[in-house]
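One protein chain omitted, others in place.
Up next, subunit A:
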Amino acid sequence: MTVIPVAEVALPAEVAALRHLESSTVERLRHEALTVPRNWVTEYGDYQNGGWHTLSLMNDTGDPRDVTIRDCPRPRPTALLERMPAMQELLAGLGVRCMWARLARLDHGAFLWEHRDYGELDEVERHRLHVPVVTNPSAYLVVGGTKVHMSVGRVWRLTPTSPHGVCNRFGPSRIHLIIDCYADAAFHDLNQGDAAAAGDAARMPEPSQSVLDETVTTATGLAELGYDHAAETALLELFYQYALAEGRAYDLIADMYAGLHRDDDAERWRSKKNVMLGLA
């Protein structure tokens, strides 16, 4: 395995570490998150490899299993949130105008592939808040070639209209409270960035040509044996190891299939790149 040097850096503009949370609050949130939710929903299958599950806490139907995000100006608590008093207290305390709130569980080995969010919603300004409840060092967000480990004990802001991806390479499961909210005075009060803890952000290295060649060779070997999914995964994972240009991982997959004279598969991945990155 190649040693990949990373350099600690300031947080990218798309991410901010906001308010600190009391450790007792975090402990109550963690207890609830690990004991109350059941029957997690796996949604957005094209965007992930199967290990990302959610349940809604605030939406317009009150159904925790209704997890497909849409504009939702008047959300109400779901049956799940009614059984989670610490979550209720936190949501009320943040004071922001919530569009949707959900718990997201990212299992070991799970990836949300490089994508942009909010593409399907209208132009109303929105922001996404993350409250990490359970995490580990191998769970991180990648945006603009920088990996950000959202540590527990803070409220974080993510602007998801930039290409980003999330992974939990080795586990245990990561659980975040994710709140999509409208921009208003309460949000702007909350959105006062502070320095992240040391180690929370690191710039990833540019990939050398030999690294790209070696990975493509391995992926091609997998595809030639019929392990297409593993081949695609090996190339998509480059986004989490190296600072790649936008959509480069998708291009590498399309090129791999083109090299194998599998033109339909190459075209499928070119189209998928456009959908994932909102370029269509």
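Just so we're on the same page, a contact is a pair of C-beta atoms (placed from the backbone, for glycine too) under 8 Å apart; a residue touches a chain by one contact, two chains touch by 3 or more; residues count from 1.
Here, contacts and distances are computed from a predicted model.
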Could you tell me which of "Carbon-monoxide dehydrogenase small subunit", "Nucleotidyltransferase-like protein", "Anti-sigma factor" or "nitrile hydratase" is the UniProt name of the chain missing from the displayed complex?
"Nucleotidyltransferase-like protein"
Which candidate, A:95, A:153 or A:171, sits in contact with the chain we can't see?
A:171
By the document's definition of touch, the residue of A:180, A:200 or A:237 touching the omitted chain is A:237
Check each of A:88, A:138 or A:191 against the chain that is not shown and name the one that touches it.
A:138
Logged for subunit A, residues touching the omitted partner chain are 1-4, 108-109, 136-138, 169-173, 218-219, 221-222, 224-227, 229-230, 233-234, 237
